[in-house]
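Before I ask anything, here is the structure I am working with.
One protein chain is absent from this view; the other protein chains keep their places.
Showing chain A:
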Amino acid sequence: MLKDITIGQYIARDSIIHALDARIKIIITTILIIALFTIDTFSGFGFFSAFILVVVLLSKISIKKVLKGLKPILILVLFTLFIHIFLTKGGQVLWSWKFISIESEGVYTGFFMVSRIFILILFTSLLTLTTSPLQLTDGIEYILSPLKRFGVPASELSMMMTIALRFIPTLLEEADKIMKAQQARGADFESGNLIQRAKSLIPLLVPLFISAFRRADDLALAMESRCYRGGEGRTRLHELEFRYYDFIALIIIVILAVAVSFY
């Protein structure tokens, strides 16, 4: 049952968006997010939505899959919307009942914030949909590497992320096994209220943690025996390389972002 969980949302396709360098994609996403926060009109959001549509079409990923990425944040979005509608005051009173009232300013900011959140999530999920987790960690390492001078352990961080990604399926499998073992001894994970169910997870989590630590111990030994001594002096099998269209994409984005912000 736990095996159905997919890690990351990467969908492999053969498209120009996928082929872009991971570093460029991370930088572009950052620029676009900053640009998004400088916008204060709905027409700006319309422009961004059109841009996202173009990217999605170029990436050959179905629009449905992209929109699915919005599902987990739906509650957050609705919450934001209602908070703004009921609590932000100003403008005309549209509706009121006893002490509750809805005013036009609230409705406007509510929808404004919601659009912003949606576009924000779409940008970031486009990044993770089109970039494999491995490329992403590599990209992050390169982007952070100038900070090494100030003591940021960039390559160690990326090694940690790589190992985490490697062990997610292994630990899920293990959790599944422990769960079945405990169920065979009469453990009940499914009934009872929320607190009871949370409590029933203890016999699952304790063995899982213990085995995770044991694995970490083994792995550290294995890494050491294969001459791992931190990021210093390491080379890589896959070197990231910029190609001309990476720069073209970056230039296009910078021009778009500047244009939109000053519009």
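FYI, a residue touches a chain if its C-beta (ideal position, glycine included) is under 8 Å from a C-beta of that chain, and two chains touch if they have at least 3 such contacts; residues count from 1.
Keep in mind that, in the parts below, contacts and distances are computed from a predicted model.
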Checklist outcome for this item: Not-shown chain resolves in UniProt (candidates "ThiF family adenylyltransferase", "Succinate dehydrogenase hydrophobic membrane anchor subunit", "Metallo-peptidase family M12B Reprolysin-like" or "Energy-coupling factor transport system ATP-binding protein") to "Energy-coupling factor transport system ATP-binding protein"
Checklist outcome for this item: The listed residue (A:Arg166, A:Lys180 or A:Arg197) that touches the chain absent from the view is A:Arg166
Checklist entry - Among A:Phe37, A:Phe82, A:Phe209 or A:Tyr228, which residue is in contact with the omitted chain in the full complex? => result A:Tyr228
Checklist outcome for this item: Omitted-chain footprint on chain A covers residues 133-134, 162-163, 165-166, 169-170, 173, 214-215, 218-219, 221-229, 233-239
